[in-house]
Each structure stands twice: as C-alpha cells, then as structure tokens.
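Note that one protein chain is taken out, while the other chains of the complex remain in position.
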C-alpha cells in the first residue's frame, strides 16, 4: 500500500487462500494423467499459493517499491558499475523473433540471432584487442572459470602439468581465488605497494615454473591502473605462465587500453557492468571470455561460425577436439547478450570512448570533491580510473562512526551506499563508482551528503548509528538470521481439491 | 528516491539542463527546413526540458510511486467502479497489428479490428437488450451528449420541436444536467423519496409535452435499484418523451436486468467502469451508446457494417442521412474498446453474471459490516446494489470530524477513500463501492479501518483532523490554488543552440 | 470467475453475515417482470485462448504497409522508454485524482503536461486534456460563443472535414450557426483559406461572429495565413481559434505568437500509436483572459500544510460536478493517460529531438514530392508545406486501390474524403514523417509508375 500507509508486505503464502485463482489455461481432459504410474506421482500437491490476479500484481508492485534501483536513483556501487540500463534494450529482448527462439533450433531458422551474436563477437574483439571470444559464460565468475580451465588445458596440451598455482593480488575480488580452487589450482596471494599496484618484488618471488597464471584486475579494485603492467606481463610470459585479466573494470579503459594488445592472454567481460545489461537484483549477467591465439583452440564448444557463403552456424559436436567442452547447457545467455549488442551499437566506437572518458572524469571529480572536503581519508592519491577508495578510518577513530553507519545514513539521503568493506585490504573502505551516466548535479549532491554525514558524525553520531530512518525497515538482525536460519516459509500443505473455476 | 529518502520530485523543467539528451532520431539534412517561410517559423524554440534517458525515467518512476492505484491497493470509489484492470488487456492493446493501424486505412486492411469491434457491438447488445450500438463516444459524458442529441433528432424528425426539457433526478451525476445544456435543452431536477427512488408525484408533475427525455441512473448513484422503473418508463413514453439510462452503474445488473427489455430507449456504458478498461488517472474511457429501434436511424456515423459476404466495413460518408453526424474525428477509442472486448471474452456470459453477483454481494456485505458497527449512518436501508451510502453525519455532530477528515485518515491505513460528498443530496456522504475483485479479507480490513477511525474520532480527533500522516504530502491549500492559479511552470526560454549530440 | 477473489466459502460467509440465503435475494428489488434471463454469450475464455484469439485478429489487419497516410493521424518514432513508463500500474490503474495527497504523481504529471503544451502553443492556460482534436475544436468554438455571447462561428474549409462535421454535430445541439470559409481557388495561395471571403463573412453586422477557426498546417498540409486571419477576427470583435498539430510547433510559429486566443488540436502525433482512431489526446488551450471559459480539468500548483510544493485540481467551479447544468461543458473523464504519454514522449525527445523529428519529416516529404512528381503525380497546390501535401492523380480511387495491392498505402483519396471540394477531386493527400524510409518512397514511386503508366497529368497550380 505504497503512496501511504504500511509499506511491508505479507509473504505471498499469507496472501493465499485455497480455492482462489486459476482459469488461465484451458482445462485438460480429466483422464490426462491416468497413464502416470501412481508410485511416480506426488502424494500431496505442493503448497503453492492461490491468488487472483489482483493479489499477485499488488504483491509484486508493492514489493518492488521497497527496492532502491538505478531507475529510482543514484547507485554508486564500486566494482559493480551500476550504469544506466537503457529501455530500448528491454524492448529488443522481448521481440518474439528473439524471445521465442529455441536453443536447439536448426541453424537455418536462427540466422538473425546467430548474426547478432557473431557481430557482437567482432565488436568485443575490437574492444579487447583479442583474437577470439566465447559468449557462453553466464557471469564474470563463470568466465573466470572458463578462462582458467583454458589455461589449464593449454599447459596440459604442452605436457606442462606441474603448474598448479595462480597468483592473485590481495585486492582481487573473491571470485578470483575461488575460481582457482574450482579449477583445481592453488591461490598465491600478492601484496600491493603503497600506490595500490602489485608489489613487484613479492610478485617476482612468487612467480616460477609452478605458476599456471596470474589473475589481474586492471584497473584494480582500488580503481587504479596497474602502470607496471607491461613489466608484469613480460615476467609472467617469461616464466611460461599465462596472464588472465579480470575485466570487471573494463568500463574504465574502453578505447584507451586493449588488454590483448598489452599482452594479456585471456580476459572476461561483465556485460552487466561494462555494457549495462540489467543485473536484476543479483543476476543475470553474462561473462564473455576473450582470448589470444594461444588459447583459441581451447574455447568452449560450440563456437559461432560464419561459413564462406555468409551463413552462420554453431560448431557441431566434436568439430574441435581441443575445446575444454561445454560450460553450460546451451550457447549462451542470448537474451543478455543482445542487450549488450544493442548497447554497443548505440554507442559505436566514438561513444564507447566517451563512456570511459566520462566515467573516469566523474570518478576523479567525486574523488576530488571528497578529498577537498577533508572529511574522509583518501588512501590512494593521484588520478583514479572509474572508481576510487575513500575511507572512514579517521572518522571512526574520532567518533566511533564506521563506514557501515555512513552507508546506512546515505540511504536517508535517497542514495544507495557505495560498496563497503571491499577491497578487504583497506580499513573502513568505501569503493565509490559514480559511472558516466550520472549528472554532475547528482555527483555534487552525493558529495554534499557524504560531507554532511561526516559533520553529523561529530555533532549527532546517534542519528547516524541508528540510520536508516526513512527506509522500509531499520537495520537487520543478521546474526540471528545466520544462527537460526529461516530459509523458507512453511505454507499449509496443499490439497488435491478440485480446480476453483 | 523512493525506497528511502525524500519522496517529492522537482518539476521536469527543473531537471533540465541545456545541452542534455538528444540523439534518438537520425539527424536531418541541415537544409531540411529552408523552404519554410521565415514568418511562419517560431522565433524562439519552446522551452522544453532537456534530459538524458535516466533523468526522464527516474522522474516518472518516482512520480508514479506517489500515486495510489488499483495495482497498489483497495480503491472503493463509489460510482467510479475501480475494479481490477487485467494485464492481458494491456498486452493485447499493444499488439502491433492493432496499435499501428491508421484510422483511415482502407477497410480491406482493417478486417481484424473491424471484426473485433463488430463482435463487441453484438456482445453489448446482448448485455443491454438494445437494438444497435455506437462505439464512438470517448467517455460516459460524451455518450450522454450523443444520446441526448439522438433524442433531439428523433423529436425533430417527428416535427415535435417543443420538447425542450430533460428530467434529471437530484441524485444524478453532474454530467447529466450539463449534457442537457450542451444539447440545448433545459434541466428539470426531480427530488427523491425516502427510499432513494425518484419521487413519483413530482415526476408526474414535471412530465409533459415539453419533456424531451428523462435521464435516469439505474441503479442510482445512491446504489439503489429504481424499483418503480416500469411505471416511470411507461409514463415517459405515454408523454411522448424518451428515456435515457445513465449506465455508469451497469456493473450492478449484468445478467439481471436489461435496460432495453425494460423499455429504455438509449443508454451509455462506461467501459472504464463496467468493463474494467484502465482510467489512467482521469482518462481515457469509452462510452458506447446503445439504442432501441426508435433511435437507431440517428446513430452517429460511421457505423461498422457487415456485408453479406462476411466482410466488415465502415459506413461511407452520407450513406445514412438520418445520422446526427460524427461525434469525434475517427471511429472510436479502439484501443480502449479492445480492452473491453478482451474483458468480455474472458468472462463470457456466465462470468458477467458472476461479476454482478459478486459486486452486489461485496457491497451488501460491507454495508452490513458498517451498519452493524453502528459507527456510521446508513441513510438507505435494505439491499443495495454495487455501492451504498454511508454518512458521517452523526460523527460530525458528536465530534466535529467530517467525512473529509475520515477520507484523509483512511489514506493512512493504505486505502483510497470512497467518493465523498457525492451524491450532493446526502449530508456528509461517502459513496462506497468495493467491486467484485476485492477479497473478503480486504473488505473486512476496510470496514475495520472505518470503525477504528470512528472510534478515534471520539478518542483522538486531532490525529484525524491532521491526517494523512503517511502520504507524500499533507492536506493542500486548495483555496490558494484557486485564488491565485498557477497552471504552468515557466521554464527559461529555449534557445536555438546546436544539437548536443 | 476470472479475476475474482471469492471462494464459495467466502460467498457463504458474506451471505450469512448479510442474513440472506442466496445472492438472488439481493436482487429482489428488481421487479420480477423486468428480470433478465441468462446472457446468451460464449463461455468464459482462459487467458491462453484469449491470447490466441486476439493474436489472430491482430494478424488479420495489415498495419505494416508502406504507408503515406496522415490526414490527422501520424506515425512517429516513440522511444521505448515511453511505453515502459506508461505500463506502470501506478499510472494507468489510478482514477481521477480526487485525493490529491495520494495522487501527486498524476497531478504533477498533468501540471507538467499543461506547462509543456503552454510552451509549445505560446498560450498560458491548457486544459488537462480533451477527447480528441475534433471535440477539442468543437469545444474551442463553443468557448468563443460563451466568451463573446455571440452565436455564429466561421470555420475554414481547409480544416479537417471530420472536425468540421463534429463541430456541426455539436452546434446543431447548441443551436449555433457554423459557416464555412472557402478556399482560395488559384494562384500562389491556392488551397489556403480565402481571407477576402473571411473578411466578407465578418462584415455582416447583424450576425456578428464569435470565432474564426483555421488550421495550421491545414488539412491539405499547407501553411495558412494565421496572423492575418487573427487580425481580421479581432477587428470584428471575434476570437481567433487555431487548430494545430503540436509536433509541427517545434518549428512553426505558435498560436500565441500570431494572436490566437484559443488553440485546439490533436495530440496523437506526440508519440501516441494510431490505434485505429483512439484513444487520442484533445489539446485545448487559451489565453489567461479566457481561463474561466475553458472546459475540463485544470491542475495547479499549491502547497501543503507544511508548505511543501504540491499539486491539485483547481478552478473546479467551471466543471459539471459543481456547476451541473451551468458548467462550461459536460466533460468528466478525459484523456489524462494520453497527456502523460505525450509528456513522456516530449521529455524523452527534448527540444532538439523534436526539431529533428520535424526536420527529418520535412526532408522525407521533399524527397517524396520529388519522387512522385517524377512518377507523374505532381503537387496540387503551390504553397509551402511541412510534411504533408496533395498530389494530382487522375482516377485517384482506382490508383489508390491498385497501389494497395502492391503494398503501398498511398495516402488519402481526397475525392472521397472531401466530396464537396471539387478542386481536389483528383487528389491524393500524402504525408511523410521521420519514420518514412527511402525504401518506402522508392516503392511508392515505382508502383505509381506501374499503375499510371504514361498517363501523367499536367502540373497545375503555381507550378503551371
């Protein structure tokens, strides 16, 4: 009941009443299921909720209004790149010619989509400077696994089987080390220098014949371009290892730096970040993986091929035995990829370069505003890329107010909080990424809000500690949630009652 | 900034900044407008707002969240019949084959829509018991004018030109007398009996050779079926006048009473009430007008015809000289009518009867709940139809709390208020219409809220007088708005700056 | 019942509470003789079957022809965001904002619509919307009578014939005279409103005119002498009404600039789909001086008890629910959702986008003119136009039909649409907008060449 009155909603099960709803599909013949053996049937129906259309819609409309979202306001989540999600892309993904296409439909019936995916691959190759790309992975982490499995396959194909380690900087996203483990490799963590870059000495010590790969996020999750990247990559390759770039921060370097040209062997792209496909409150995403000629043979199957006559087709089973195999059931998250394609077409080459320029400009401006205010610690000086770290370390020492409190207080200003306590290497970190689609007025308002909260921390810390005050709920008891997990509602059991309509 | 933080929004002009936005349509050649004479061109561009997509969307998403709506919660507006607006109808109206059809396209290219409209007419004839129908009118009031103009034409055709009066019960909607005036006729107001029906004596006195028509809302806006309707219609026809039924309350009598059978000559239907087409915060609607054989010759042109070979076509200009002419530029609000068609198909004959039964059941139940509580005056006892009147007359005498205050306090409970101070004939009226699509749990919660407010009126009247407390704004200064009307924003004037992209 | 929430037990509970045995008892007040039998209609249709049915009907229409048909309803590009915003239930499932505290979304959006239109039109008072362009025009004409207390209006024959019909229908009821102003027969102004004739019509002292109505662009796509007509009207004590196409106002002088007292028009072109005729958007605007004469809702800005800016329906004393038989009009339900659609469309395009739309349409129209001239169908009138114009084609109905068989919807057959205007008997009214493609134009020209073969008529009008 949104415009006024209570905001929280009962569960959908509590809105249910036996005998409500139904009638959307034609009635089946009453003997339709007689041929299913009794022992294969369920004894009691699942306790699914029974609602009429109005109740379903009101439930989801009212729930939706409890969310902050990019359609509602600023969302400066560092590393997550919450840029604008264009509306035309949603239209496109729903075109029946795209949406109703079966993933196993014969190639002659899927030429439009195959062409789109093939063109998307070409665009990604130009953006990354790589040689080949797979569109299969469903997300960044899935792309990482794909990439590391290819690296494994590469070493294996060369009989180079003692390479069991992956070097990962300590500021890396958690998916990097977790990926190494999933691929059966060990993570070696690399410390960073004061300027945020990888500590070269430690890196050289860690590198060796046991090194399968290095995984570098560039720009790093500190928002800093790894200036010594040439040197690092040279050493990696000299040691016989390969270099994986976590491309989550590609938004910061479009048209300015091509990982393939610089010597990376493989990288993933988060379409749900760099190319603005909607993240939907947790997913979906897509994580295309681009590789150079070293890794091309190992790409997952099936690839999208263009025959000499211009027709497109999927690779046939067994056509390329060097492949690491399938990474998912079907060719890819096509519905996500076509949104990325639309985004890339909309911007074109010049627009992508502007995307990066404006994203970096906005981040540096916001960083400047905060640095100038003196209210927050700015651990890494100099230019940043598309995001930067601020810290409430001094505020905490002075007032006891932590980054978490500041994050909650920001909600009262109508902003989402930045990513907090990440990367783990910085005390009381806030990773702030404004993106290129927020106006300077919004950036200013956000900076003003942060500065105001910093002042409030001295003046009236309790109001921050007890924030948020205007959200649908106050702070949650997360400890109780974990101690005594309640992971599902237990509805009244269903019953084989006759259909209500 | 909805989930938390401030809720009100700046005007769209205040979100504007010169040089923002653009780039959605291809650039025209620079000389495209050279052939337009200078004196025909505007000197300065209109001061339209310049926004990027994110700003436009956020504006409208955030504004939308300030609205109560049937998708959000209960909306018991008497006489306005806010029943559920089905989602499939929105899908249907957007099918390109329907949405992109030009109103002047040749009949051979519009057979699908013509068939739909023709079938809709047949359904409406069965529902109303009439002989013919026009789908042209854009709303109920437009239908009223159409109907009264036909009645005028009927009398004129018979040379019966002295009939200049229309009898209208005092509980009638304001559109009834206003319509009479627009059609060049005079309104004679009829009082009502204690039971809510038309006062028969007064009616007989008013009726005469000067009477063109009577306009009766049945069930009336008091929610009462005019039980003496047979008698009234007989007298009207005896006097040579015709009978118009305001069908705004048709929801209460589907499958129970057919105005055509009962002797009404003409009636309108509010598709945006009875057949659930969305009202969109004020409109659109559609007001089909059904007539018996007396008035069929006068229907507006063009009608939808079915040729003997089964092909559909629009009446050609001049094909039926008795027509009163066009009531609007094109054939009708087809986009609205097709939603009504979908609604009618979904329900079928049995479903429509259930609609009425459930609407009347819900109204009587709610009326019973309030009567039983003793908290409100219930001026008209006995069964009601789809709506009923409650009054805060006693509460006001006792506590000073008025219907207006109660309406505002209901908002804090998450409900929209009923229609208040209408009909004008009842002191402190609330016209409550729950409709058939609200659950008994909702009806109970609403009754509980009203009873709780009535108790609160004794206990803590100030909290009611100052309500609403949870809405985006508090009560408004309507007097100032009327005294010093501010009917438009004055943006900074536009400028012929070059296009930003 | 579809959409219904009640279980049989719910119904029983309610009946028991009310104290009746069956729902039939609740209809005992309907006299037995008047009770209806069961409705003879098809059984209920599940959504899945309905979707199939409606998809089939939509497929029976041909809505994707190469179309050059305008004549009062125009195709324009609508960015995806427009419909996605409109599909939000908080907009389309709200009723009239009777409780402003929980309707600020709708109210602010109408206020903004009024403001956007005021900018485009150069007039300060804009109604919250009317049914369509034709009914808005009729209401505008009625306003001139109320304001001047005169009962005769003059309407140009270059106004859309359907609009003129609607004005006649409305006026017959109200008992007001409508007289038509003829067109200039030849010369550079051929096809535009004849100002000399207007002067003569205004010069009848016993029958003073209340208002003078001209359309800009005219039904024939021509630019009209709006300023001169307004001057003549004012000199005779009449009000000047401009019937306008709002998109064109990105470029054309606004009614306020050439002295119109009232503007009416069809807002469909503001990104609203043609939908076979509606729902559309009637635009109605006037000068401040006429504010108490304007029919329909007005929303104004005010403050709440805490001084916060807020919006509310205002000056309701003009309206039927207060004034009843003395109201300015009987209008109640209007076209608010369409006003919102138009506002979102304008906000999405912005002033530059709107100008691009007009300029691109004009450019496409010029290409169309060139192609048709070459194919043997020259313009019928010599004067300037924006994106719609009439061409001369012998045996136009047949040509139109044969083009349709070739997938081209060749505009409007003028001989059928305005049979009382012999000067356009051999005319097709054609239109291009920014969505017209070069391919469409080429297809039209090629098909026309095929259909009319060598029988190209001589050029006429100013080109002669």
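Per-chain numbering from 1; labels A, B and C assigned in written order.
The rule is simple: a contact is a pair of C-beta atoms (placed from the backbone, for glycine too) under 8 Å apart; a residue touches a chain by one contact, two chains touch by 3 or more.
It should be emphasised that the depicted structure is a prediction, and the values quoted were computed from it without experimental measurement.
Chemist: List the shown chains that the missing chain touches in the full complex.
Modeler: The chain that is not shown is in contact with A, B, C.
Chemist: Which of A:61, A:291 or A:375 touches the chain that is not shown?
Modeler: Touching the chain that is not displayed is residue A:61.
Chemist: Which of A:47, A:191 or A:461 touches the chain that is not shown?
Modeler: Checking the options A:47, A:191 or A:461, the one contacting the hidden chain is A:47.
Chemist: Among B:32, B:66 or B:88, which residue is in touch with the absent chain?
Modeler: Answering carefully, the residue with contact to the hidden chain is B:88.
Chemist: Even though one chain is hidden, which residues of subunit C still touch it in the full complex?
Modeler: On the subunit C side, contact with the omitted chain comes from 47-48, 51, 77, 79-80, 84, 87-89, 434-435.
Chemist: Just the residue numbers, please: which parts of subunit B touch the chain that's not shown?
Modeler: 2-4, 17-20, 23-26, 52-55, 57, 61, 86-88, 90-91, 500-501
Simple rule for what comes next: only the chains that are shown with their structure count from here on.
Chemist: By mean C-alpha coordinates, which chain is most distant from subunit C?
Modeler: A
Chemist: Could you give the separation in Å between the centres of subunit A and subunit B, each centre being the mean of its C-alpha atoms?
Modeler: The answer is 47 Å.
Chemist: Residues of subunit C that contact two or more other chains, please.
Modeler: Residues 1-5, 10, 44, 47, 79, 81, 84, 89-90, 101-105 of subunit C each touch two or more of the other chains.
Chemist: I need the residues of subunit A touching at least two other chains; which ones are they?
Modeler: Correct list: 2-4, 17, 20, 52-55, 57, 61, 86-87.
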